[in-house]
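Left out: one protein chain. Kept in place: all the others.
Just so it is clear, A, B and C label the chains in written order, and each chain counts residues from 1 on its own.
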Amino acid sequence: MSTVASGTSADSLMTSTDAADSSDTLANVYLKTRSFTDRITRTLSAEDCMVQSMDDASPTRWHLAHTTWFFETFVLKDQPDYRVFDEAFGYLFNSYYNTIGDQYPRHRRGLISRPGLETIREYRSHVDRAIRDAFDSNSLTNAQLALVQTGIQHEQQHQELILTDIKHALSCSPLWPKYDDLPFEPARTATENWIDVPSGLVTIGQQGEGFSFDNESPVHEVHLMGTRLAGDLVTCGEYREFIDDGGYERPELWLSMGWNAVQTNGWRSPLYWLQQNGAWLTFTLAGLVPLNDDWPVCHISLFEADAYARWRGMRLPTEFEWEAAAKSERNRSATRNEQPFADQLVDRGFAIHPTRSPDTLMGSVWQWTSSSYAAYPGYRPPPGAVGEYNGKFMCNQYVLRGGSVATSSDHIRTTYRNFFPADTRWQFTGIRLAK
Amino acid sequence: MSTVASGTSADSLMTSTDAADSSDTLANVYLKTRSFTDRITRTLSAEDCMVQSMDDASPTRWHLAHTTWFFETFVLKDQPDYRVFDEAFGYLFNSYYNTIGDQYPRHRRGLISRPGLETIREYRSHVDRAIRDAFDSNSLTNAQLALVQTGIQHEQQHQELILTDIKHALSCSPLWPKYDDLPFEPARTATENWIDVPSGLVTIGQQGEGFSFDNESPVHEVHLMGTRLAGDLVTCGEYREFIDDGGYERPELWLSMGWNAVQTNGWRSPLYWLQQNGAWLTFTLAGLVPLNDDWPVCHISLFEADAYARWRGMRLPTEFEWEAAAKSERNRSATRNEQPFADQLVDRGFAIHPTRSPDTLMGSVWQWTSSSYAAYPGYRPPPGAVGEYNGKFMCNQYVLRGGSVATSSDHIRTTYRNFFPADTRWQFTGIRLAK
Amino acid sequence: MSTVASGTSADSLMTSTDAADSSDTLANVYLKTRSFTDRITRTLSAEDCMVQSMDDASPTRWHLAHTTWFFETFVLKDQPDYRVFDEAFGYLFNSYYNTIGDQYPRHRRGLISRPGLETIREYRSHVDRAIRDAFDSNSLTNAQLALVQTGIQHEQQHQELILTDIKHALSCSPLWPKYDDLPFEPARTATENWIDVPSGLVTIGQQGEGFSFDNESPVHEVHLMGTRLAGDLVTCGEYREFIDDGGYERPELWLSMGWNAVQTNGWRSPLYWLQQNGAWLTFTLAGLVPLNDDWPVCHISLFEADAYARWRGMRLPTEFEWEAAAKSERNRSATRNEQPFADQLVDRGFAIHPTRSPDTLMGSVWQWTSSSYAAYPGYRPPPGAVGEYNGKFMCNQYVLRGGSVATSSDHIRTTYRNFFPADTRWQFTGIRLAK
Partner (left out) sequence: MSTVASGTSADSLMTSTDAADSSDTLANVYLKTRSFTDRITRTLSAEDCMVQSMDDASPTRWHLAHTTWFFETFVLKDQPDYRVFDEAFGYLFNSYYNTIGDQYPRHRRGLISRPGLETIREYRSHVDRAIRDAFDSNSLTNAQLALVQTGIQHEQQHQELILTDIKHALSCSPLWPKYDDLPFEPARTATENWIDVPSGLVTIGQQGEGFSFDNESPVHEVHLMGTRLAGDLVTCGEYREFIDDGGYERPELWLSMGWNAVQTNGWRSPLYWLQQNGAWLTFTLAGLVPLNDDWPVCHISLFEADAYARWRGMRLPTEFEWEAAAKSERNRSATRNEQPFADQLVDRGFAIHPTRSPDTLMGSVWQWTSSSYAAYPGYRPPPGAVGEYNGKFMCNQYVLRGGSVATSSDHIRTTYRNFFPADTRWQFTGIRLAK
């Protein structure tokens, strides 16, 4: 996961986030973001927050502490009066910033029981107070304000990971426990439309005022040949046809590594699907529920997305085709009329399949592209520890575009580049076809 | 770990345990044992009780629930009025009783966050009330009374595992947290004596009234050639000489598999030892402390015990030599004058190295023997699910004799047979030499 | 590795290969190619031809048989009078054509000792006679002639693999045996020039008459921003500076997966380098020799190429930049004046570092690009078993351009796309920088 705020000034930052009204101050956005993290973890017990169910996932408690450590390390440590909450946390809750110091091995995060959850919550409050004080006293430099903004975006990324990780953690229990039991009612407006992707030179990357990560720049031109993207995401019902047609038993449909993954892992359906007495069920954050054929298919790897597309005689879009189409769509539908994420949480609960935004490409699931992740031409990583994010992870990962039901609204934009290895399934990932 | 109560009557059981006065009723022994489990876990947080730091260890919470499940399954389920606390627990907290049903995979016990610790404690109370009611109403058959006695012994075994497992769990944190901070003062009475092991036929196994597991019988005769056993355990200071003499770098001192283990695992000292600025420290249940040369060496594998003995030009005793020597010593020292385990806890804390009983072979650490574990000649496993313990685990494990500071007094007897794989280090294990 | 001949007619094929004079008939090219395979394996014993030193490599004997099986299966089986040499070979020497039938597991190829090497050579002769007869009797259809051409290219690819695989096999012996002891004298014409890569739209892919694989098409336009490529390959001497500057110990220089590979594999230098008494040696097909600082560095992974470039403050080119620069260079140097590969073998031996073609980008080593391998836009795989190559392998592999001392001249062209996983080191792979 990426990355780093581009070097916009604090002023523009203050108006660039839509986690709040555009009139919101950065201080308010900070507090709302932090508060929302608390809100999406309040149903979890101390025990739930301990579970690390696989190396790629982290315990909830680690997310709660790590996001806090980010603000303490990059913003507060230089404040003259700041008292570090606990020096040991630097080692425990650093993630991969080699520049900052050693780090506790990632795959062993689930073995650390102390500090306890209550202490971690105190740590959060301690840092929140200090940040608020710093805002109140106007003691933050422009560079620090930019880092606050980056930290907010960073925390929003971890909000999504909290949800994907706890879903995986809970799925390890034979009791299929619920994360929460808010009702949800997935809405979906089916269209048969295909969206034209322009041909010729198109402009890729983030332009203008809004916040963006540095992997969304430099802006540059890409030459496209013209194609069409599906107006709808592939649904569970459509994906079941692939399964029923022997999709998981036919090597000719799969990338070589994908076929290997199918056999090694015994994949026979998307993650979290199971069959009982002939009926398909799926595990959601609201527990085990009957599969709804109208929902967008979710929790599939790039391998499965690619095999499905081949089976349909189509293909996945490139990330550039996706972005060009999205920008073109955005121009057509001037208003986005999406609800902020926090409201969605209250209104609809975290089920995996509500269609988030039927009238755009954004959708309720991340959409695999055929593009291997790489820096844009001309990209130069910024210096220093925060910049350490950037040159990393650029290998053997594939770009996803759009956003999911668990993604902060702030991260849903036409230029945002998410990326994961091709066998990733625990994220909210689905398919938009190209032809 | 073993095993099953021999088929003694409930009457003899009632007087056979020294967890309490011999005048104690079985009901009282049950309640004291259960209460002691609560006592040794009261300093642990819900988070601590979640950690499974390796496949061989289990989370504290699992031990708390599993020992309770034993009584519910083997004693209470047949009681007419008993209400099962939660049917799902049968799957979650079964260990390896295939006869009883499927089981949740052992190495994933640390991923189960629900039920929470509080619910598990309610489960314990629920079962304790039901057992007490059953005693009060005299509704337990003799077979059920024998199973209560077996369950008590089973819980005492898990008390030791709770301590060894939480020690390992806490050692995974770079903060070296304490299990408890009771003071302790290891006592040790050094002797230069060697104890004669008789030659000729000796009688092996448990005779008489007291409780024993079925792997301590049948009583049979073994022919010994006569040898001598060290009156003292090998100390940390003596073991350091082995390290300083290159013990961990000389393949000729090691069993072939042992040398392989040294290289694969990078062993350079006993588990929990570490060197800082030239001084040796060791991690104990009271935290990180300077190593004391007078303490018995602890947390070593059979491989290390064997290599040390070879380096000294001696060897490890067989389990039969050990038992013969222990019985002979016992006759010499008529009084054992040990404190009950529970008092030790209060008086001395759980440090790893207090010498428990300087005047017998029992000692503060389990003592590796050269004997591969096997059933005694003529042994027949009892039928049924409880009997399922017995034929199991008899392969590639080596017998330990004596008992450790974490062992219930009830389990410390001359005929008790503990056993573990040769590379086991997280138990409280040490060395008594033979020559 | 790829792939499939595009659907050119047999006529054009007959004049499109430069393994021979352009006036050569396809029959002659076939025989010369087959004969050259025999020639590069004639110094190898039956034992040498058995070794499979890692999963990615194959025994020489397998290459000899598999390339033959290709002609038998795709060209001869449909000939009316053809007698299959041995039906069992279809199973043993199929590589990954699922359409054709099951296959013997790749990583176990080194366990098959029968048929013996002599029988495999008879198999080659048997098929060669049948192909010659077919040419003589004009009984091959145009489609079959195209498949002969594909088989020739396929065999040439395996000629390179024979050399890379036997080099790795021989390197497993502590005796550092020679593949051959022909002398070699690496020539290198150093230049300080940088080659301009044009900006704007450039045409990518193979146009015109010559043979190409289908992954070199469709021809399409790509938009470039303009850059410069080094006129020389990075040398061993330059790479040693990277090593001496702690290149293998500085995580900030590496891709995240690359740093992981460094630590897991203990990489401290390119493959086949070793240090003795302070001097660097390298293992070549002519045995162990002192490292020559002027040779192009070879046997490095993409990870190392990328880290080296970052250390130099530069980067690797994309495959499109490489191709645009190569085409532009080619136009400047009208004559290629390279010797055919077979002559090189005689003249210069197979050392790893002779500079093959100092006056072009082609060079003596494959050159890593930063481009993840993917099909070109608009690509559609051809139907059937031969077409099965194409959709495969397109994941987590990076494109190499140019060609190596072990590459057939036929494969050295500006549009050729080689590709391997990022940690590959046993191929003849090096670095050309971009800035």
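General observations
Keep in mind that, in the parts below, a residue touches a chain if its C-beta (ideal position, glycine included) is under 8 Å from a C-beta of that chain, and two chains touch if they have at least 3 such contacts.
All figures in this text were calculated on a predicted structure; none of them were measured in a lab.
Across the entire complex, contacts from the unshown chain go to B, C. Touching the missing chain, out of C:L92, C:L274 or C:V289, is residue C:L92.
In the complete complex, the residue from C:T25, C:S173, C:N193 or C:Q207 that touches the missing chain is C:S173.
Which of C:I112, C:L201, C:I243 or C:V289 touches the hidden chain is settled by the complete complex: it is C:I112. Within the whole complex, the absent chain has one touching residue among B:G151, B:G205, B:G231 or B:G258, and that is B:G258. Interface residues of subunit C facing the missing partner chain: 45-51, 53, 61, 88, 91-92, 104, 108, 110-114, 116-117, 169-170, 172-175, 177.
Listed here are the subunit B residues that touch the chain not shown: 96, 98-99, 201, 220-225, 251-252, 255-258, 302-303, 310, 318, 370-372, 374, 377-378, 388, 391-396, 422.
To be clear about the criterion, only the chains that are shown with their structure count from here on.
Shared contacts of subunit A and subunit B, meaning chains that touch the two of them, come down to nothing at all. Farthest from subunit C, judged by the mean position of CA atoms in each chain, is B. With centres taken as mean Cα positions, subunit B sits 47 Å from subunit A. Separation between the centroids of subunit B and subunit C, computed from CA atoms only, is 61 Å. Here the CA centre of subunit A is 39 Å from the CA centre of subunit C. Along subunit C, no residue makes contact with two or more other chains.
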